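One protein chain is absent from this view; the other protein chains keep their places.
In order of appearance the chains are A, B and C, and numbering begins at 1 in each one.
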Amino acid sequence: MRRYDRDADPVEFGRVVALTDGVFAIALTLLVLDLALPTQAADASLAGALADTAPRFFAFAISVAVVGTFFLSHHELLSMLQKVDTGLLSLTIPYLGLIVLIPFAQSVLSERPGEPLAFALYGLVLGCASMIAAYMLWHAHRRGLLREPLVGRNAWFEVARSGLPIVSFLASAGLAFLIGEWAVLFWVAIWPLDAILARLQRRETQPAATS
Amino acid sequence: MRRYDRDADPVEFGRVVALTDGVFAIALTLLVLDLALPTQAADASLAGALADTAPRFFAFAISVAVVGTFFLSHHELLSMLQKVDTGLLSLTIPYLGLIVLIPFAQSVLSERPGEPLAFALYGLVLGCASMIAAYMLWHAHRRGLLREPLVGRNAWFEVARSGLPIVSFLASAGLAFLIGEWAVLFWVAIWPLDAILARLQRRETQPAATS
Amino acid sequence: MRRYDRDADPVEFGRVVALTDGVFAIALTLLVLDLALPTQAADASLAGALADTAPRFFAFAISVAVVGTFFLSHHELLSMLQKVDTGLLSLTIPYLGLIVLIPFAQSVLSERPGEPLAFALYGLVLGCASMIAAYMLWHAHRRGLLREPLVGRNAWFEVARSGLPIVSFLASAGLAFLIGEWAVLFWVAIWPLDAILARLQRRETQPAATS
Partner (left out) sequence: MRRYDRDADPVEFGRVVALTDGVFAIALTLLVLDLALPTQAADASLAGALADTAPRFFAFAISVAVVGTFFLSHHELLSMLQKVDTGLLSLTIPYLGLIVLIPFAQSVLSERPGEPLAFALYGLVLGCASMIAAYMLWHAHRRGLLREPLVGRNAWFEVARSGLPIVSFLASAGLAFLIGEWAVLFWVAIWPLDAILARLQRRETQPAATS
């Protein structure tokens, strides 16, 4: 399996990053395509048409935050790497395949508000993407691609932070049939929980480098 | 909070730039999707169909200039940075969420020419984007991420130049209900005013380096 | 003919890479546009609508894998280069022209499932793209743009691996009229066959560097 060093092969390392950034940028932008005003409403008032798109605006804002969070956490994963190998490159493809599904899942969500299945689909797509992201970290750990090996408490925090979105999105997918649109709460809860874990991780593992 | 140095972590610094550039590039390109000829006009003359799209061409040209200006001013902001931190990265996400709304605001504008609410929406989106951009500069200043600290008259000029688009776009959003399409003048006025401020800033702060 | 060295002219070398990565990222993302729920099905159940899009999901998954594989193999080609010249740059344009045809070929495939011609079109587009990729390697070899010259058994393996997708896609295009949707098997067979060739190539040419 070929390996590309971050410094020795900057172009090769950078290309995976570039493809990923491109896909994130486009997925982020595709979300807005869902906001188009209904074309048949030419006689209706613009205020009414905008009010009708309010749920879509809400879904748009959630999805921008979700795609952004995935980008930032992929950013954090890559910043921990010293090298990439062919295996990690290959994992990138299905990961990006799931990221580009987010605009589709969002459009289902905003066309069928209140349908449990729409929430389950959204949770399933993001839960699977989180699983691949966690597997990438595990692969990088096992193959020695990380800058610093994951050991001790730090390793446990990385496991917990990788597992949080998997559990949360998959649980929301399953529970959507019981709790309906409240499944959104599972998604939104990821932000404060991850922020708490990140703060604890920094406190316990880098005692001398608080900002 | 993690920090990424421009030189020590070029990939990490560069990724935020890459995501941002990608979103700007796509937002710029999405603007053209608004220009499609009306499909039902197959029997009408092409000259007439093109003439009908003239207001859309005008809105397209304004929006290309606006997106381009936001890109150049984000470019100038980043060129002042020595580092990025997680806080600045997180601010990038809602900023980009607003940038991708520009093609939507433009399409509302060109589908409903003359409606004050369409101008108000456009001004509101761009006013909010300008507010986040100004907050990014403030955050970078406070956390010591700038290459050179902002002091003295230079700091005042940066405040004035950051505040100009906020005031101008938000004022146009509010006044659109009184002055209608003349709100565009508020947007167009930003270019000459910012050029004057930039010229004064250079004269007062870099007396020996005029080009 | 101008030549751009990887190290001496990083921007010029990088731009071809950036354009290519951008096109791959967009092609990957355009594939999802094919997944939109049928709009007229507002009264039908969401479960039914999703079940109806199952063949499209299948075509989407195949195409994500195909575009990803082309990206990884272009990545491997570029990692073998020491320089690019104008000839190689010019070859990139028709290559990218074929890559952006993949979402079109996929949409034909998912709108006309079971039509031999749809499979033939898909195979033809990808066979031609593979031919240009192989010609790029040949051009780089002949003009001395490679980091290490291709010699001995290694050269034969590169020929075999370059030829595999050409033969496989073009054969599927021709045979589609006889075997219908089984043409997909020719495409899927490329992955294990290439993996076997890559493993043999590493074993025979780099006896001391197995990971």
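FYI, contacts are C-beta pairs under 8 Å (C-beta built on N, C-alpha and C of every residue); 3 or more make two chains touch, one makes a residue touch a chain.
Since we're looking at a predicted model, the values are computed, not measured.
Colleague: Which residue from B:Gly22, B:Gly97, B:Gly123 or B:Pro165 sits in contact with the chain not drawn here?
Modeller: B:Gly22
Colleague: For a quick check of understanding: of C:Ala118, C:Ile132, C:Ile166 or C:Ile190, which residue touches the chain that isn't displayed?
Modeller: Counting the whole complex, the residue in contact with the absent chain is C:Ala118.
Colleague: Where does chain C touch the missing chain, residue by residue?
Modeller: The list for chain C reads 1-4, 9, 11-12, 14-16, 18-19, 21-23, 25-27, 30, 85-86, 89-90, 92-94, 96-97, 100-101, 103-104, 107-108, 111-112, 115, 117-118, 121, 143.
Colleague: Suppose we count only contacts with the excluded chain; which residues of chain B make the list?
Modeller: Residues of chain B in contact with the hidden chain: 6, 10, 13-14, 17-18, 21-22, 24-26, 28-29, 31-33, 35-37, 46-47, 50, 60-61, 64-65, 68-69, 71-72, 75-76, 78-79, 202, 211.
Convention: only the chains that are shown with their structure count from here on.
Colleague: Compare the two sides of the chain A and chain B interface and say whether they are made mostly of the same residue numbers, over half shared, or of different ones.
Modeller: Answer different: the two copies use largely distinct residue numbers here.
Colleague: Can you tell me which chain is nearest the middle of the complex, judged by mean CA position?
Modeller: Minimum centroid-to-centroid distance belongs to A.
Colleague: Quick one: chain A and chain B, Cα centre-to-centre, how many Å?
Modeller: The separation of the two C-alpha centroids amounts to 26 Å.
Colleague: Can you tell me which residues of chain C touch two or more of the remaining chains?
Modeller: Each of 22, 25 in chain C touches at least two other chains.
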